[in-house]
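For this view, one protein chain was removed and the others were kept in their places.
Now for subunit A:
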């Protein structure tokens, strides 16, 4: 129901008394309203700005947030008001809608912010009043165009190709985006060069050259150097044909490609040559053949692949088709009218050039476009009067559609600019997102290394733990839970790729700082058969003694990535026992608990620990940190 109808409801119900004497059946019972009927002032606090309004005002629109019981969710008992943590400036407009029944769009606000507010308060934007509707629609359309360009830019294919792209896809990619590979760029410039050469050759071959010895008449260069020019022409046509065929092959949809404008231009450019090959050396036909050479000039349109400005111009003309049509139509009308008038005005003059109405067309067009060649000139007074009116009106008729065309061009041009800006912004945004993701992962890995993953000992928090927000705590706990669930661990790219590369007895040097970890590689690294468990030992000591639980484990400790720095002292702080009790129900390998040497000597590497049955060790490297493959064979 429209605005304010709720106000009139009591009146309409009261007027129903008029039906009572006429009623044929008994009237139904009225609905009982349990709420208190008296009107009261409600307080609405929006981010500190207090609004007051009658309850009835809000009740006018029961399907919005404020008009329904949904607002009770926001009621604050202590302050006896409704608190909304939203924009107070926007709320003003929302409340005005309730008061006056008309929604206005504030011009200085961002349209998306406004729509979000409307969505929050449950008001549909379609009820914007007529006064603001046009502005709202324009801005909304602009915004949508911008968003559409965003998605288009994303799909534009600047993203790297999947590695298993076929030759066809790669070729197509090279054609459409020449800046993706060097070969494509080279090809792009070569074709551009040959287009230019071909066009210039066409032009130059008509220039008069000095005549060959013995004759007086100037020859056009095309005839003097006919061999050279035909060779050039053939070469160009061959290149263009080759290019066209390659594009045709690479196109994902050949039908669409064949119908596109650019391919039509390509075909028209090379066709005259082939037709000329086919045609016999007939006298009559060669006349037609000569006119075919005119089509060679269409090669210049091939430049539109190379120039964005040309494409914009083409787009503009397409967009302004209706205005151009109007221009043409009005010009035609005016031409016919004025030509007729001039013809009859000049009929009496002797020896007049206005011999017929079609002959007067030429005069009219020349006059209306203010060219004024002067080859046809009226003599009589009437002719001169009408001629001057003709030229004045010509200016007006032509000037009218021009601003529309110009504004269309500006709009399309700006759109293109915007697309470029959007693409650049997208790149920055993606880079930032990637960095943020990496940062979060690194933070977690760091946290693990710092010994944050201890279960159960809440009181002995490691000193090295940086100040982390509650959010980070919870996030890391969540990731830890996931690790426990799947019994895999998070590592980073570097470690993973390295680990995959090495085989079972591989070893590598590591940085001296990352002492707390034992490095190694397992054979099961890349095989997905056995679950690979990577445990990061926060400290060099691995005290696992847990009663008689015999657990076999592949202690695979990941190597710290070269990029992250760990201060030397950290390892000493990690002198804690780590509980390595594991749930290994679904594990194929049994796990042995490893009794650790009681002395926590963080800087000593494990090789000195007593030989543990079943533990294979790698040969150490001579460097300080060795990696020991603490690989324990299954029992």
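The definition used in the following text is that contacts are C-beta pairs under 8 Å (C-beta built on N, C-alpha and C of every residue); 3 or more make two chains touch, one makes a residue touch a chain; residues count from 1.
Criterion: contacts and distances are computed from a predicted model.
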Just to verify: the chain that's not displayed, which of "Gamma-secretase subunit APH-1", "Histidine-containing phosphotransfer protein", "Calsenilin-like" or "Large ribosomal subunit protein mL43" does UniProt list as its protein name? "Calsenilin-like"
Which of these touches the unseen chain: A:26, A:253 or A:291? A:26
On subunit A, what residues meet the omitted chain? 1-2, 4-5, 7-24, 26-27, 29-30, 32-33, 37-39, 54, 56, 99-100, 344-345, 347-348, 380-382, 385-386, 389
